[in-house]
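All protein chains but one are shown at their positions in the complex.
Let's turn to subunit A:
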């Protein structure tokens, strides 16, 4: 059973006179992988650095395993961190890079040899012990950085956009490996990224940030299916966002004074009705544009009443051509209401 392991209470951070983090609150459970997701400049790395102790000019509380750590120096927190640039020490071999923290802790040579050997085996770099960082590929460097952090068995491992410098294929491989290590070794991880797909793929929980504030926290599915506000609806996924009036024009009953926005997820459109037709709204229009998304196809259509909408179908399903008149259906119950 998971329990609260990291808790951030009323965290505010000023950088160069600007309040970049505003009264932030969130909790992270033990042995989970939580992702900080948000656009560039939203404050993700700033919060991560505050947790690591690299930025101590903060107000609020940071509790790790029930203890306040906000006043401790970075070298007293027993937190691991992996930087975007790997931050390997170029003058040290892979073995010595990984052994660095153990040597600081004055572990015996026998213990160091055993622990470093084991962790290098875990990250599949046992044959690179004597190599220097300059002779490693980007993916190997990142695995050394992961090994160096994990060998100290930190209470929590912070990862600051660790995959952003890698190409797409290695990125996917490495993110799966990180998830595997996390689950196999039972580490609590806090992972920063601006890539939604990455966050969705590996996280137990996602904390979406914007403008120094938490916009929403929840499981990937929860966040995707039920965005709490317009920012979330726009940032997560590829939703159709409609005003009350626009929805009314599609035949949905919406109160006159309702100022809410509504989302229709593109993959919820159907090409025919299954069940009671009263449960559906019908969108008639013409295909304006087609995008092949690998296993899916995205159609952009202009409805007869002038709305621009996106609909996605698996590409084995029926295909349409640009300009074709179509009718798409969506369940009324699948239309989500979002706040501001």
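Assume a contact is a pair of C-beta atoms (placed from the backbone, for glycine too) under 8 Å apart; a residue touches a chain by one contact, two chains touch by 3 or more; residues count from 1.
Note that contacts and distances are computed from a predicted model.
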{"item": "Name under which UniProt lists the unshown chain, selected from \"Oligopeptide transport ATP-binding protein OppD\", \"Long-chain acyl-CoA synthetase\", \"ABC transporter permease\" or \"DNA repair exonuclease SbcCD ATPase subunit\"", "value": "\"ABC transporter permease\""}
{"item": "Among A:104, A:118, A:293 or A:325, the residue in touch with the chain that has been omitted", "value": "A:104"}
{"item": "Full-complex contact with the absent chain, from A:87, A:281 or A:307", "value": "A:87"}
{"item": "Residue of A:4, A:74, A:197 or A:322 touching the missing chain in the full complex", "value": "A:74"}
{"item": "For subunit A, residues in touch with the removed chain", "value": "52-54, 73-75, 77, 79-81, 83-91, 100-101, 104-105, 134-137, 140, 148, 152"}
